[in-house]
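I'd like to ask you about the structure that follows.
Excluded from the complex is one protein chain; the other protein chains are retained at their positions.
Chain IDs A, B and C follow the sequence of writing; residue 1 opens each chain.
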Amino acid sequence: MQLFEKRVRDSFGHQSFMANIGATMTTVARGIAEISFDFHERLTQQNGFVHAGAITSIMDSACGYAAMSVAGADTDVLSVEFKVNLLAPAVGESFVARAQVKRAGKTLSVCAADAFAIRNGEEKLIATMLATMINVVQEKS
Amino acid sequence: MQLFEKRVRDSFGHQSFMANIGATMTTVARGIAEISFDFHERLTQQNGFVHAGAITSIMDSACGYAAMSVAGADTDVLSVEFKVNLLAPAVGESFVARAQVKRAGKTLSVCAADAFAIRNGEEKLIATMLATMINVVQEKS
Amino acid sequence: MQLFEKRVRDSFGHQSFMANIGATMTTVARGIAEISFDFHERLTQQNGFVHAGAITSIMDSACGYAAMSVAGADTDVLSVEFKVNLLAPAVGESFVARAQVKRAGKTLSVCAADAFAIRNGEEKLIATMLATMINVVQEKS
Partner (left out) sequence: MQLFEKRVRDSFGHQSFMANIGATMTTVARGIAEISFDFHERLTQQNGFVHAGAITSIMDSACGYAAMSVAGADTDVLSVEFKVNLLAPAVGESFVARAQVKRAGKTLSVCAADAFAIRNGEEKLIATMLATMINVVQEKS
């Protein structure tokens, strides 16, 4: 495992909220991150679909880790802002968010993510995000 | 309790994801909704702050219920899209999202929400959302 | 020329603001629209770059016409909302916005657009948009 992947996976492992929603990091590569979770009733909204907030959460983390994968080794990444369009109800057996860096700057990165529902082995696009992330150089302790 | 409040609170009660993150609906009025949760370690990201996705989730639900509070009695509300700016780390004992309808249309509503961290009794603005909601007339069963 | 292209080009021809900024519709296809303009000093901001508002304007129109190209023949398209990330200064001899429909719904469409600066024959990505458009059925006169 390369150093950037180790850093990303270590940080993801510290996101208790990702564990709470059952999310795992399924892919990390330079400028790319993919996070998935299986359907669970505790993630639903009033119609039994997965809540937009749960889908947004894995898109946000995927964007952050895509940005971190191309940032300096002493750099943490925080979300400045994001915009999400919900394209279809989140109905499926599992869900995946795939993020990629659109532009990596020294301070700010812009990332895009798509989220898919997987149902009977078929993927359907259910949401898309455009996000701005900021690199924060961590002080040595 | 007025009918619109009962409808909003009933729907909120069916959002399992809100229960999962410990959220309660603290206020509903015409065009206004407020949702809160207490800090819990299971909601955190890598730095121990509350994850942007958890904050976004209560802002999204608050916007949806603000819109529902002024919609017709047979109408459900779904999120079309939202944009969130994260303004400060989500550090506090509890968190509250306050949403209001900015424009209520027949089909689409535009809502704004602010989220605050409460720490030692003081509120701090930590995030702000601008969202579009769609009214969906429910078919009689 | 197919009917949808004629409808799109006729509507674009009625956008005086596009003429004002020197914009032309360079491509229309099913679900796709491209609008371009050449650099002119009257389009600049304080640093001599093209103003974000001018770039946004052609991205917005391109998104709208991409949506119109797949909408019904009696349908006009209006912008509900859009979000733009400015990725690099708008410096170049000409500028082009390329939009595509990401999801075409009966009422709402979601479109994405990228804007490029062209300088010495090379294209550089300078901005990206994620937009929601609404189909409005026009009344017969």
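Heads up, the rule we're going with is that a contact is a pair of C-beta atoms (placed from the backbone, for glycine too) under 8 Å apart; a residue touches a chain by one contact, two chains touch by 3 or more.
From a predicted model like this one, the values you see are computed outputs, not experimental measurements.
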| item | value |
| --- | --- |
| Displayed partners of the chain not shown (whole complex) | A, B, C |
| Option touching the unshown chain, where C:36, C:56 or C:135 are the choices | C:56 |
| Residue among C:26, C:44, C:75 or C:94 touching the omitted chain | C:44 |
| Chain not shown: contacting residue from A:35, A:67, A:96 or A:134 | A:134 |
| Contact footprint on chain C, counting only the chain that is left out | 11-12, 14-21, 41-47, 50-54, 56-58, 60-61, 76, 78-86, 89 |
| Residues belonging to chain B that touch the chain removed from view | 83, 85, 87-88, 102-103, 110, 112, 125, 128, 130, 132 |
| Interface with the unshown chain - residue positions in chain A | 80-81, 83, 107-108, 110, 132, 134 |
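One rule holds for everything that comes next: only the chains that are shown with their structure count from here on.
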| item | value |
| --- | --- |
| Taking each chain's C-alpha mean as its centre, the one farthest from chain B | C |
| Approximate Å spacing (C-alpha centroids) for the pair chain A, chain B | 21 |
| Distance between the centres, which are taken as Cα means, of chain C and chain A, whole angstrom | 29 |
| Computed distance of Cα centres, chain C from chain B, in Å | 33 |
| Shared interface positions of chain A, touching two or more other chains | 83, 85 |
